[in-house]
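I'd like to ask you about the structure that follows.
As you look at this complex, bear in mind that one protein chain is not there, while each of the others sits in place.
Now for subunit A:
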């Protein structure tokens, strides 16, 4: 441990939006029940943006940044959305939030290409975490990695114990 701040390693920050509960989740679920189809990622992203924009102009706005990933139930096209607490929404090929983005975005910019596979994507992710291990001032304890595919969401094993030495 090098820093005074520690992130809880086991905190899962991801949420599956067409399952489980809480406000957005509940509404997405309600939509699925009413209409016998799931919302598309695009539709859901715009819905979340709308909710966030409403909340932003209220007394107690939500203070949260989101990355929304999904696969369209009809076209099976994957998509990723970047959404910040000011309710700015953008469809993006790769994204990062928080302090880590200052380390990761340049790597993603260099190594991402439009037709890469999931396996290649995980390799680039590994490059990002290696960089974080090298440079992040707080103790970096690893990642929870999940993949959204047309067949659903699955957890992906990720080696957090890999030792990265500074060159």
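Please note the rule applied: contacts are C-beta pairs under 8 Å (C-beta built on N, C-alpha and C of every residue); 3 or more make two chains touch, one makes a residue touch a chain; residues count from 1.
One rule holds for everything that comes next: contacts and distances are computed from a predicted model.
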Choices "Nucleoporin SEH1", "Ragulator complex protein LAMTOR4", "Large ribosomal subunit protein bL20c" or "Proteasome subunit alpha type" - which one is the UniProt name of the chain not shown: "Proteasome subunit alpha type"
Touching residue (missing chain; options A:39, A:52, A:68 or A:87): A:39
Absent chain, residues of subunit A that touch it: 35, 37, 39-40, 42-44, 46-47, 50, 74-75
